[in-house]
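Complex shown without one protein chain; remaining protein chains in place.
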Amino acid sequence: MIIVMKAGADSQDKEAVLKRIMELGYTPHVISGTTRDVIGAVGDERGKLVLQSLESLHGVESVVPILQPYKLASKEVKPTRDIVKISENVEIGGDKVIVMAGPCSVESEEQIIETAVAVKAAGAHILRGGAFKPRTSPYSFQGLEEEGLKLLAKAREITGLPVVTEVINIETADLVADYSDILQIGARNSQNFALLKKVGQLRKPVLLKRGMAMTIQELLMSAEYILAEGNQSVILCERGIRTFETATRNTLDLSAVPVLQSKTHLPVVVDPSHGTGNHHYVAPMSCAAVACGADGLIIEVHPDPEHATSDGPQSLKPSTFAKMMEQLKKIAEVSGRTV
Amino acid sequence: MIIVMKAGADSQDKEAVLKRIMELGYTPHVISGTTRDVIGAVGDERGKLVLQSLESLHGVESVVPILQPYKLASKEVKPTRDIVKISENVEIGGDKVIVMAGPCSVESEEQIIETAVAVKAAGAHILRGGAFKPRTSPYSFQGLEEEGLKLLAKAREITGLPVVTEVINIETADLVADYSDILQIGARNSQNFALLKKVGQLRKPVLLKRGMAMTIQELLMSAEYILAEGNQSVILCERGIRTFETATRNTLDLSAVPVLQSKTHLPVVVDPSHGTGNHHYVAPMSCAAVACGADGLIIEVHPDPEHATSDGPQSLKPSTFAKMMEQLKKIAEVSGRTV
Amino acid sequence: MIIVMKAGADSQDKEAVLKRIMELGYTPHVISGTTRDVIGAVGDERGKLVLQSLESLHGVESVVPILQPYKLASKEVKPTRDIVKISENVEIGGDKVIVMAGPCSVESEEQIIETAVAVKAAGAHILRGGAFKPRTSPYSFQGLEEEGLKLLAKAREITGLPVVTEVINIETADLVADYSDILQIGARNSQNFALLKKVGQLRKPVLLKRGMAMTIQELLMSAEYILAEGNQSVILCERGIRTFETATRNTLDLSAVPVLQSKTHLPVVVDPSHGTGNHHYVAPMSCAAVACGADGLIIEVHPDPEHATSDGPQSLKPSTFAKMMEQLKKIAEVSGRTV
Partner (left out) sequence: MIIVMKAGADSQDKEAVLKRIMELGYTPHVISGTTRDVIGAVGDERGKLVLQSLESLHGVESVVPILQPYKLASKEVKPTRDIVKISENVEIGGDKVIVMAGPCSVESEEQIIETAVAVKAAGAHILRGGAFKPRTSPYSFQGLEEEGLKLLAKAREITGLPVVTEVINIETADLVADYSDILQIGARNSQNFALLKKVGQLRKPVLLKRGMAMTIQELLMSAEYILAEGNQSVILCERGIRTFETATRNTLDLSAVPVLQSKTHLPVVVDPSHGTGNHHYVAPMSCAAVACGADGLIIEVHPDPEHATSDGPQSLKPSTFAKMMEQLKKIAEVSGRTV
C-alpha cells in the first residue's frame, strides 16, 4: 500500500500514520516529495486491506493499493497454466479448444437428446443445458429442475458428452453435483460468496461466469473464494459486461481473455451467446474468441429457436452451429491448436 | 409487444409472425408503414416475455416491449404509496423520513452499544449493523455471525431501536429473521432469486438494495419476486451504481428516487455511505436525498472509523452524524415532512 | 509517480528504471517490499506524464500516478472558492444560488421574449437559450444561429437578464461572445481542446459542461485548458453521465458537486433537464442539487413544450418553474443561502 499525505499535512499527521502502520504489523517507508510525503507500507500482502482504514486518518489524501488482492488465483504463485480435467477424454486449458453447446433450458427429453446428438455430430465436447434457471422475472419459465438434471444425464449416456449446468443455490448444489460434470456459477451469483464457498467444497470443476458489473480483479477474487476452499478446478468465463451500448445484450469484453491469461493460471472460456444476445453475432465472436486465445466456448444451440422457452433470439440452429465449428477448426489450427 | 418487420420482409414472413402471435394467445394488429410493417400483439401482459422469441423468425427486425414486465410492484395496480410498519413506533413511507444508522459490521458489544446509544441520541430511528458480511475478498473479516445478531438484539433492548441487518443466504435467513426487524438484501444478492423467494416467504419487512449493474426496471422485477411470494413489506434502496467514474466508490443515482416514486408504490430509501464511499460526501448527499423525496436513509456510523474492520473511510463519527441530522430536519420541514 | 516492479524483476531491470527516472529529471526512491520493489519518482509534478512511458520497460508491472494532473484548477493552488462575476448584479459562486432558465433552442422572437419575461418573474437570474445547436442528427433543427443571438440580446434588453448560450466552433466563437454574457461549452465539445483554448483567450465567463463519458478529473483537465490561456472565469456544470440506466436520459451524478468542491475553487452548477431528460424529475433533482451545495442551476423552460423544436419532454412550463423556484428558495435558506 502507498499512503499519500495531503499537501498541507503536518508532522503530527505523519507520525499518526506511521504509528498506525506499525500497529498493523507493517513497516513504513517515507518518500519526501516536493509538495507532500508518500508513505509505503511493507509487509505480508494478504491482510493489507485493513490498511485502507488509514484513509480515515487526518492529513491522509488517499491510500493506493499496489498489489493484487488475490493470491491463489495469481500467476505469481503458479506460473504454469492449469489444465482442468472434466472427464476421461475432455480437459480444458490445453491445446484443444473445448466447445460446450446446448440449449439455454432443458425443455423436454426430445429437445435435449436431439440437441445433444446434433452438437456432438458437429464436434462439440461438452453438453450445456439449464435445469435450474435464474430468471429476471418471476413469471418466466424457471426450469425443469431435478427432472432437467435427469434428462441431461440421459443425454450424456447416449452421446458420451460430459454435462455442464448451473447451480443456483446451496440447497440444490449437491443434487446438481450428483448429475453434472461441471458446476456453473451464473453471472448473477458471481458474488454470492456463500454459494462460491459451497462449490469450493465440492469436488467438481466449476465454471465461474463474470458478473455484469464485475471487474477482472473481482472475478479473480471470486475464483479465490473457490480455490481457498480447496477446489482447484476453476474455469473462468467472459460473458459480456453491462455498458451503455444497447445494440447487443451485453458488451462482450474479449480483451478479458489475454488480460486474464497474463494474470492467472486458470483457463478462460467465452460465452458469445449471452455476450451478444443475437444469433447473428455468435459465429463471428466465437471466431474472434478463439483467435485471441480463449481456451473454450460455451454456445447456445436449440433445434427450434423460435419456440424456445428462453433465449431463443441468441440460440444457433444445429446447422449454423455445425458450419461455425468448421470455421473454428481452421482458426485454431492457425495457432497450432485444435478444436 | 410491437414486432417490427424488416424493410424487405415478404407476405410469407408476415403470415408466419401473425400465426405465431395467435398460437401464443395474443391478437395481432398490423400497421402498414411506408417502408415496413409493424405488428402489435394485444393480450394479457404478464406472459408476454415469450413473445421475445419472435425475434428468431425470418423477416423480423426487432421486438419492442411496450409494457413494464412487473405487476405487483407497479403503481398501476396500487396507486397509493405503501407505509411499511417496522415496529410499534416506526414506519417507512409516510411523512416522516426514517434514518437507519450504525456500523458496517458489528465488531464487539462495546462498539455496537456505544454506536446505538449515540445514533439514537442524534435522532436515528433504526439501528443498522452487519453480522453476516459478504466481502469481495475471502481474506477480509466476514462478520461475527450469530454472535453479531445477539449483540444487535442487545443494542435494541437497551435503546429501543429496531434493527436492520443483512441476510446472505437461505440457510441463515430464518436465524436472521429471529433477531432482526428488517431483512436486508445486499447489492450482490439483488438478483439471487432463490434468496429473494426465501425472504418473500418470511414475514418481516425486506430492505432490497439495488445491484451495481441493475436497472430500475430490474430492481422492480426483484421486488416482484418478494411480493409474488406474499410478503408485501418491501423497501427499495438506491445505493449507487457502477460507472466509469472512480472519484466515488459508486455513482449514487439519486434520480432513481423520483423515477421509482413515479412507477411504484414501494418506499425508497438511499444509502449515501456506499453510494459515495467517502465520509466527506455523506452529509451533502443525505441532504440531497431528503430534498428529492427519499423516504429514508441508511448511514454508516462508527465510533472510531480508523480502526473499523470494514468501510472505515465511508463511516461518519457520531458527532458528525448528529450535526448532519440537524440539517436533515430542516430540509425535511421545508417540504412538510419531519425526520 | 510510483513504479511497481514485477515480482520476478532482476537488479538489471531495476537499474534501467532508476537510470531512466534520473534521465527524465526526477529523483528515485526505492522501497524494497517482501515480494517486489516499488520505486517513487520525486520531482516537479507537472511534467510527470512522461513517466508513464516507464511502463514499457522490462520488469515494470505498472506505473501508478499519485498526484492530480491539474494545477490551476486545484484547491491546493487556490484554496478559496471563486466568485465569477457575470454582470453588474449577478455573480456565481457566492451565497446566492444562481438559476439560469430558458428554452433549449431560441425559436422565435415571441417565444424567447415570452419565456424570458416569465422566468424573470419567477426569480431566474440568467436567461439560457440555444442559437447554435449541436444535434446528433443532421436532420434535426440546428438553431437560428446569428438571428437567435440577436433575439437573445433583445430579450436581455427587455428583461435585464444576462444571457448564456452555446459556442459550437472556433469560427463563430467571437460572434457568440459579442452577444452573450456566458459562453457555454456543451458536453459533446468538452474535450474539443482547440475550442477550449479559443474560449480561454476570450474575456467572457465560460460554462463548461461535463462530457457524457468524462471523469471528474478530466473535467478539471478541460477547465485547466481554459485557465491556462488566461481566462479565470470558469463555471463547471454537472449534466449527467452515460451509464447503463435508461429510465433517465443520463445519470445525473450529483455527488460530483461535493467532490468538485473538495478539489477545485471553481463554482459548480447542475443541469437537471439534460441530467434526467424528463420534466417530471427536474424539480426534485433541482431541490437535491441545491441541498448538496450546488452554486447554481441551468433549467430548460418552454412556454409550449409539446410544440418545442427540441428537448420538449424535458422542458418545464413557466408555471411549474415558478412553483419550483418557491421550493428552491426554502431549501437554500436552510443552509444560510438565498436564491
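In order of appearance the chains are A, B and C, and numbering begins at 1 in each one.
Just so we're on the same page, a contact is a pair of C-beta atoms (placed from the backbone, for glycine too) under 8 Å apart; a residue touches a chain by one contact, two chains touch by 3 or more.
The structure presented is a predicted model; accordingly, all values stated were derived computationally and were not measured.
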**Request:** Taking the complete complex into account, tell me which visible chains touch the one left out.
**Result:** A, B, C
**Complete:** Filtering A:Gln52, A:Ser87, A:Thr172 or A:Gln327 for touch with the omitted chain leaves A:Gln327
**Residue touching the undisplayed chain, where the options are A:Met285, A:Val301, A:Met325 or A:Val339** = A:Met285
**Fill in**
Contact residues on chain B toward the hidden chain run 2, 4, 7, 29, 31-36, 38, 40, 42-45, 64, 66-67, 76, 242-244, 246
**Message:** Counting contacts across the full complex, list the positions on chain A that touch the omitted chain.
**Reply:** 213, 215-217, 241, 243-248, 251-259, 262, 275-276, 280-281, 284-285, 287-293, 327, 330-331, 334-335
**Asked** Where does chain C touch the missing chain, residue by residue?
**Response** 20, 46-47, 49-50, 52-57, 69-70, 134-140, 168-171, 188-189, 191-195, 211-213, 218, 221, 224-225, 228, 241-242, 279, 305-309, 312-313, 315
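One rule holds in what follows: only the chains that are shown with their structure count from here on.
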**Request:** Would you kindly tell me how far, in whole Å, the mean C-alpha position of chain B lies from that of chain A?
**Result:** 26
**Prompt:** Roughly how far is chain A from chain C, going centre to centre by Cα mean, in whole Å?
**Reply:** 38
**Item:** Between chain B and chain C, centroid-to-centroid distance (C-alpha), Å
**Value:** 30
**Asked** Where in chain B do residues touch two or more other chains at once?
**Response** 213, 241
